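Note that this complex is displayed minus one protein chain, with the remaining chains in position.
And now, subunit A:
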């Protein structure tokens, strides 16, 4: 229930196109997009997050990845990683 609420709140932000929750193996658990797009996003972003996290930790083992933002021409993808899950939000910038 709380989870639902939080998700709804995030989704209601201005410009948010999609929200996804992905588990540690890259399998989407919860999404607002259609299946094929979700699977594509989940697979690619999961690998990217793993790579980013390993990069950060290679440089300094005490450090860890807290947030990953990918800005592209059309929108911005924000990934919040945690021990077991990933929260992915795609947002359109305000014009």
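By definition in this document, a residue touches a chain if its C-beta (ideal position, glycine included) is under 8 Å from a C-beta of that chain, and two chains touch if they have at least 3 such contacts; residues count from 1.
Everything that follows uses one rule, which is that contacts and distances are computed from a predicted model.
Undergrad: The hidden chain: which UniProt name fits, "Septin", "Ribosomal protein S5 domain 2-type protein", "WDR63 protein" or "Proteasome subunit beta"?
TA: Of the names offered in "Septin", "Ribosomal protein S5 domain 2-type protein", "WDR63 protein" or "Proteasome subunit beta", the one UniProt assigns to the missing chain is "WDR63 protein".
Undergrad: Write the list of subunit A residues that the hidden chain touches.
TA: 2-3, 6-7, 9-10, 13-16, 21, 23, 25-30, 35, 39, 43, 66-67, 69, 71, 73, 76, 78, 80, 82-85, 87, 89, 91, 93-95
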